[in-house]
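A single protein chain has been removed from this complex, and every other one stays in its place.
Chain IDs A and B follow the sequence of writing; residue 1 opens each chain.
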Amino acid sequence: MKNSIKVFLNGFIKENPTFILLLGMCPTLGTTSSAINGMSMGLATAFVLICSNMVISLLKNLIPDKVHIPCYIVIIATFVSILELCMKAYLPSIYATLGLFIPLIVVNCIVLGRAESFAAKNNVWLSAIDGLGNGLGFTLALTLLGAMRELLGTGRIFNYAVYLESYGTLVFVLAPGAFIALGFLVAIVNKLRTK
Amino acid sequence: MKKLTSNFRNMAVVLTVICILAALLLSLFFDLTKQRIEASDAEKRASAIAEVLPFDGVRIETEKVLVDDDSLTVYRAFIGDKEMGVAVETFSKDGFNGEINLIVGFDADNRIINYSVLNQKETPGLGTKMVDWFKPQTESKKSLVEILFHFQVASTARQSSVIGKSAAVPLSVSKDGGSIDAITAATISSRAFLDAINRAFKAVNKEIEWDSTSSASTMESENDTIVNNVEEIIGGDCNEE
Partner (left out) sequence: MAHYLVIFVVAVFVNNIVLSQFLGICPFLGVSKKIDTAIGMSGAVAFVMTIATIVTFLLQKYALEPLGIEYLQTISFILVIAFLVQLVEIVLKKVSPALYQALGVFLPLITTNCTILGVAIMVIQKNFTLLESVVFAISTAIGFGLALILFAGIREQLSMVKLPKSMEGTPIALIAAGILAMAFMGFSGIVAI
């Protein structure tokens, strides 16, 4: 049990995929124009991460070393496609907003990275926990960045008006603001870590 | 269990089996979600039609109308034999990031009842405001700062509603000498929106004969639009959409 908590916290905080390892930057920048969009993208990735981690850990002894990358990619792509079909059916508006970034979860380095470095060496339960920790860590980072951009850009958080929209700095919702906001967030995390 | 060795037979078998299993699993999920996906698309359209034609117990008849070589879908709403209104699924290709699609509802006198945006790819925070900008202004909810410090900022009045308009002249933004205030910093999106509305007008009222020069956005060739937009970007403020 203690071990599970350690694995979870490792992915969630200590080696947070976005802030510490700087993986999966494309969806981090591309889908965080609002807090709710960032959170949806994070949860979608977490789903794929947990499922692929579990299956890869189950099959780890059946997959010969030389073809392990293609096998992992097929497994990950299967779960991404399942997610895509389900989102199209039940959450069409969120699917429309996230668009291209849903199929691109396949090439998100976090997913393949966790499969390689964790799921291929550990049992199913721990792999699931690791997927959950990393997935939620990614969700946390995306939600935080989305909330920051939404607040600075439009004066809202989760669509709740905090201050007047006309005082918002619109650039934070647009492309340049994504880079700048993430740059400052990473700098703040760096500062906190060195203390 | 021991790890399988990487000989050719093992590799080929494992990769093939995984691929086949993946394809089977996906086809299963495809069958499970197929109906729902088709239904959710139809639902979106149906709820948009219901929004722009707010009548109870109507029968909808669908037909295609040709406007300037483009075929538009028109939904006619009947109660008994009486025609209550028409909804037109219209579009504009002059959006900031490509095509926009909307459904516009008209009453029996060809006045706009309401509209609903089906698809748009405009810039968040600018062009996306078209979703409710061209409806009558509503009292905005107080923000947290206003509640905490007990004050209220009066929202600036604007003349941007297209509800109730009928087409004597094509609608255009005030910058082009028209009567509709464009979305702040998003003139191109606003022009594209009105272009779609004007196209819908033509679909419901085929007798409309507008002077071709007065409808600036619909008639411009692609090259003119490029030149205009460049001028706007150089001359105007940099956020101008």
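By definition in this document, a residue touches a chain if its C-beta (ideal position, glycine included) is under 8 Å from a C-beta of that chain, and two chains touch if they have at least 3 such contacts.
Not measured: the values here are computed from a predicted model.
> Determine which one of A:Ala77, A:Ala119 or A:Leu132 touches the chain that has been left out.
Of the listed residues, the one touching the omitted chain is A:Ala77.
> Can you list where chain A touches the absent chain?
22-23, 25-27, 29-30, 69-70, 73-74, 77-78, 80-81, 84-85, 100, 103-104, 106-109, 112, 171, 174-180, 182-184, 186-188, 190-191, 194
> Hey, which chain B residues sit against the chain that's not shown?
Contact residues on chain B toward the absent chain are 19, 22-23, 26-27, 29-30, 94-98, 123, 188, 226, 229-230, 232-233, 238, 240-241.
Everything that follows uses one rule, which is that only the chains that are shown with their structure count from here on.
> Let me have the rounded angstrom distance from the C-alpha centre of chain A over to the C-alpha centre of chain B, please.
Once rounded, the distance between the two centres reads 30 Å.
> Would you pull the chain A residues touching chain B in the complex into a rising list?
33-34, 59-67, 70-71, 74-75, 77-78, 81-82, 85-86, 88-90, 92, 153-155, 160-164, 168, 170, 173-174
> Which residues, counting only chain B, touch chain A once they are in their complex?
1-7, 10-11, 14-15, 18-19, 22, 25-26, 29-30, 32-33, 36-37, 40-41, 44, 123-126, 140-146, 153, 185, 239
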